[in-house]
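With one protein chain held back, the other chains of the complex are shown just where they sit.
When the chains are written out, they are named A and B in that same order, and each has its own residue count from 1.
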Amino acid sequence: MSENELLKKFLKDAFEKGLIEAVMAPAATQDSYTYALITKKEDVDKLTPIAPVMQWNGADMLRRITKLKKAERRMLAILRPCETRTFKELVKFNQINPENIIVLTYDCPGTIHARNYKYDKVPVEELIEEIKKGGKSDKIRDSCKVCEYPAPIPGVGDIALGLVNAKEPVFFSLSDIGKEFLAAMGIQEGSRNADEWIKMHRERREKWLEEERITGGRKGIEEFLSSCLNCHNCKDMCPICFCKECFFEDHSVFDYESSKYFNWADDKDGIRLPTDKTLFHIGRLIHMGTSCIGCGLCQQACPMDIPLYRLFGIVGNDLQKVFDYKPGVNDDIPPVMDFREDELHEFEGLLGGEE
Amino acid sequence: MKEENFDPVIVGFFCNWCTSAAADLAGTARLHYPPNIRPIRVMCSSTVDPVYLIRALQEGADATILGGCHPGDCHYITGNYKARRRVAIVKTVLKSLGFDDTRVLLEWISGSEGPKFARVMNEYTAYIRERGPSDFKYLDSLGGEEIE
Partner (left out) sequence: MGKVLIFGTSLASYRAAANFARAGHKVVLLNRGEFLWHKFTQMQWQQPRDIINGYSKGVLLGVANMTGNIEVYHNAEILGAEGGPGNFRVKFKHRPQTVNEFKCIGCDICHDKCDVKFIPMPLGPGMRIIKNAEECLDVCPVNAIQIPKEEEKEETVDAVVLSPEYEPESIEKFGGNLKNVMSFREFAWLFRGKGVDKRFLQTQDGKYPKSLGFFTPAGFEGYLGSYEEQVIIFREALNMKEMDPSLDIHIFLKEIRLYGHNQMVLYDKAIEKGINVHLIDDFSIEQDGDGVKVNGTHLDLFVVMPGQKVPEEWKEMAERMGIEIENGFAKTRPFTFETTRDGIFVIGPFLKPLGSTEAIYQGTAIVPQVEKYLKPPQMPEMPKMEFNVDDFNPKVGVFLCKCALGDLKAEVNADYVVEKDFLCMHPEEIVKEIKENGLNRVVFGACSPALRGGMLEMLANKAGIHSSYVELVQLREYVSRVGGDSRKASAMLNAAVAKARRDVFVEVPTVETVKRVAIIGGDLAALIAADYLVNKVPVVYIITEDFDPVYDATGVKSDTLNMPREELERWYADLKERVLKRVQWIKGSVDSIEGSLGNFRISVGDEDIDVGVLIIATGGEIVEKGSHITSRLEGTTLHASLASIYAKRKGVKATYDLMKSFSLLDLNPPEAERGKGEPVAYVKPREYNRKIAELLGLKLDEEGFFFFAEEPREWVERAGIQFMLFEEPFGGVFIAGLAHRPMSIEEEVEEAGFAAQSATYLMRDITSPAGKFISVTNPRKCAGCGICVDACFTGARYIDEEDKIAKVRPALCMGCGACTSVCPSGAAIIRAYSPTGVFEMLKEVVK
């Protein structure tokens, strides 16, 4: 039985046992996958619990469901590890009410870039086969290749499905709720060893952090963003950018009198006209960098194929290091919501510290 | 980077209760410092959105200073701790992208420290003068890029 079939059976059993009243999971569309919500056992077959594409961040979908009121029915959501971390992070920001939601997550085989998938529909089983052997497909997105947490983390989400190095998939719990749930399902908790597999990702990540950094200040960022259309798609797809309206929609526009344009052009022998995109990207880093989960959807969303994850992932990583904060992996308060009296002295004064 | 006759502009956001009072005292005591400093009075160091700092740098400032009360002395109790976090974020982003993060300076200057205020302004202006015009100036803004 394939992993997806196994999960579907799991869901049907859960419906039957009355443990859940709804499920949110991916479902296939013509060229991709989208999130679907079902409330009946019969509809389970319409789902693809593990999809080869992540077109949306599932936590973002849960945000829509619970933004105003908690989930009315007991619901199980199937989320990738990165989405599960997003879920946890968004709970901290009051964007998701976690009540009544059980999160099931799994060893992630990675996802294929939504555009690539449109033209080359790689079946998810192919991706899963790779990780069962402890490897990873090279068809997946860049951010998936350097994922820091490709496997479920205890305390983040409720139920996990282990796939790596496992002949048969194993269920195990991540929280007390998950433990009870599995017990009620009559499922024996199993284990699998994914340490090497995670290590492989982390090593890749370390190398990536070192090599792919955007350097060079002005020249570096200008060249990197030179093809940016300022479409703000990256922001729209970012699950951490939960604002209703982006600060930079309103405040990034530079208004000058026309004479100033011409005078500058005279002085400088021609000028490049401002596009507002740099402040937008840097501003977004300042606002959400500390909570960047690393899902890489910004990069997938870029119509110009700018490898944006190199910007947000690496700068985000630097920011998170400063505050010793890992978004979504534990209950720490996000840096923007907190402060300590005795910290960050290296940012005081010119040389750091009090004089 | 050093240029002849380079006259930097440094925008200072100074909190109303401490650093602005220190600037006041420096004025009362006629302690001179370079005219390159452009003070802006804000209620608290935590009023200053990191975007203001970035924006000042982009609009033509060679450096920015955020001045607040010493830790524990904030008129709003914890404003300066929050400001320190904001500055840490801005400086990290700048540094991470290869910009000069010393263009943002965070200083604690209390209201009785007029001489310290003048000293910091003198030292920082000299430092920025030495370092030359900011790489961030007019970045993607009018007056910035020449076409090649």
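As a convention for this text, contacts are C-beta pairs under 8 Å (C-beta built on N, C-alpha and C of every residue); 3 or more make two chains touch, one makes a residue touch a chain.
In this text the structure is predicted, and so the values were computed from the model without any measurement.
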item	value
For chain B, the residues touching the chain missing from this view	9, 11, 17-18, 21-44, 46-52, 55-56, 59-61, 69, 72-73, 75-79, 82-83, 86, 109-116, 118-120
Hidden partner interface residues of chain A, rising order	67-68, 93-95, 241-247, 250-251, 287-288, 333-334, 336-338, 341, 353-355
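In this section, only the chains that are shown with their structure count from here on.
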item	value
Distance from the mean Cα position of chain B to that of chain A, given in whole angstrom	35
Interfacial residue positions of chain A with respect to chain B in the complex	213-218, 220-222, 247, 251, 254, 256, 260-261, 264, 268-279, 282-283, 285-286, 289-290, 314-315, 318-319, 322-323, 335-336, 338-341, 343-344, 347-350, 354
Residues of chain B defined as touching chain A within the complex	50-51, 54-55, 58, 71-72, 78, 81-82, 84-85, 87-93, 95-100, 102, 105-108, 123-124, 127, 135-136, 139-147
